[in-house]
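Worksheet: the structure to be examined is printed underneath.
A single protein chain has been removed from this complex, and every other one stays in its place.
Right, chain A next:
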Amino acid sequence: MDLRFRDAEPTAEERAAVDALLGAPSSAWDGGDRTEFDLRFATQAPRVARDRRDLLLPALHAVNDRVGWISEGALDYICRRLTIPPAEAYSVATFYSLFSVKPRQARVLHVCTDLACAAKGAEAVRRDVEERFGPPGVSWQPSPCLGLCERAPAALAIEAGDPPTNAVYGPCAVGQEWPATTEEPPVEAAVPQAQPHGPATPRPVPAAVSSPAPGSGSAPAPGSTLGSDLGPAEGSSLGSGTISQTGPDVLPGDGGRSPGSGELVLLRRIGVVDPLSLDDYRATGGYTGLRRAFELGPTGVIREVLESGLVGRGGAAFPTGRKWEATARQLDRPHYLVCNADESEPGTFKDRVLMEGDPFALIEAMTIAGYANGCTLGYLYIRGEYPRALKRLENAITVARSRGLLGDDILGQGFSFDIEIRRGAGAYICGEETAIFNSIEGFRGEPRTKPPFPVEKGLFGKPTVVNNVETLVNVPHILEMGAAAYAAVGTSSSTGTKLFCVSGTVERPGIYEVPFGASLRDLLDLAGGATGELRAVLLGGAAGAFVRADELDIPLTFEGTRAAGATLGSGVVLVLNDTVELPGVLLRIAEFFRDESCGQCVPCRVGTVRQEEALHRLSKRRSEGDLLLLREVGQAMRDASICGLGQTAWNAVESAIDRLGVFTAKESS
């Protein structure tokens, strides 16, 4: 590789930002000043640097965080430091929507215009912002879902500087001020189940238990007071369907926790513990799962996960145990773990709530997954729009490391494992399980062709297990309560509890945890029902499907929604009442896929554009030809696209036409 640079020089600030990440350059070969001495010897630097291509994305972040955009001089300097061809670095920088290669203001306001916010009047906010701040791209830009759906319509300001700062707004209103700093509500405000008496009442922190020894079963049940606090309607509707299936409420060695009783499992610590405190976490049963894992050994852990029936919560519902089994037995080393926290499906915010409210649980879960799969390094890939979750995870990792729960010889068991955080930079596609590898490795976040599958050739070409945040967070609970007890919750093919992201025109939007098997009606009741006349519910997000108001008895299980021709996806339950214009919702979905298509394959790259164009025409006048066109393009996207994005880009539109009668004779408006 013979790199050629143009003459652009970085500013002192840009250079400092990159050097803060990579350290000072050791020689001219490494991008430093050229001295007489350097010209005499070629050092190892370029070859060493080339192996750190994965630092490209963090380096781009460093400049973007400090200056607000990436100039040619900054890009060239990064390229010199990491021995990357400038054309390639430019292609990576232009892939992500949070980066700009054109000058812009240090402070950029990202106004969410996606589904959940649109249902709550985001369009008016966007227009207001445009009137006040001018055309998008300089000081503000419209944004896909920010994962703040319980506060819709929401916005996020990112201000470059040293250090960069953020402010989160929501619910936004027309004419509001956009102060430089905001007081963000506590994470438990997104979990109505955690505060049945109103948002202001914090739950009492349960008495700390002094000895979180393995198997002591000493963790209190923070949710134990909760069941009775639920209104009679919620309590009965949930309980009747599920308690009977779950067997004994009190499980051996479990201190009385049982998700079947309607208590919170995954959310039990949200709003109860201090998310920054490891002691709080351990006092509420934290790290019991890891101790149990060490007792069981790696194969024992995998057996438990297999027997628990846990399937992936990111949307694809693949059995986690089978994935782990396949990864663990690969002979090629090292094995990698990737935690997919690039939660970007419109209407999804469960992983944010888990990471903000119970970050140590994810760290423990990743450690267990690393142990079971024979990994020594795990990557936590978190979307760039989650500043608070990022901060809390960084703290959790630092604290865990300092207390011997990450690093060498964890808990004296001779197992070494560490976690590196990688921030996404605004690309939905990077949540795809192979695109996430390319993104981490410093390439464009384009999905790879499968086969080979990640369990054989994943991150850096090595066997890799990729799991969603919610999936992983289930694992410590499985180990604590035992596979049999876990599998007893829910239905036979959908075990355990599930987090649902309820948003849109609903009384109490937020994250709800219910055992699999509850119906959509139960869930909506729990959330206080729809505001206004319920028109439709979008299940599974933009890649999901609509169901009608008369289909609320659909059981919220993987098999139940599949039988009904819908999907659980990532747990999105977007409620739309009759004030929301469905053609506008479909257009937003189409726009989302057009914006987020990586552009690699033709069916998706052009098909999503044609889909949006046809929907634009249809929203003006009905046309059989355009409906046929949508179907034909949709079928080709589903059949011939490389990855799940293109394959599902037509799902929601199709269901709106077929089930809700949008654009067809059944539609009266």
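What we mean here is this: a residue touches a chain if its C-beta (ideal position, glycine included) is under 8 Å from a C-beta of that chain, and two chains touch if they have at least 3 such contacts; residues count from 1.
Note that in this section contacts and distances are computed from a predicted model.
Think of the chain that is not pictured: of "4Fe-4S dicluster domain-containing protein", "Leucine/isoleucine/valine transporter permease subunit", "Cytochrome c oxidase subunit 1" or "Lactate utilization protein A", UniProt labels it "4Fe-4S dicluster domain-containing protein". Touch with the chain omitted from the figure is made, among A:R81, A:R444 or A:K498, by A:R444.
When the whole complex is considered, the residue among A:V272, A:A389, A:A427 or A:I657 that touches the unshown chain is A:A427.
In the complete assembly, the contact with the undisplayed chain comes from A:G599, out of A:G23, A:P103 or A:G599. By the touch definition given at the top, chain A reaches the unshown chain through residues 1-4, 6, 72, 75, 85-91, 94-95, 97, 101, 427, 444, 449, 451, 594-603, 605-610, 613, 617, 625, 629, 632-633, 635-636, 638-642, 647.
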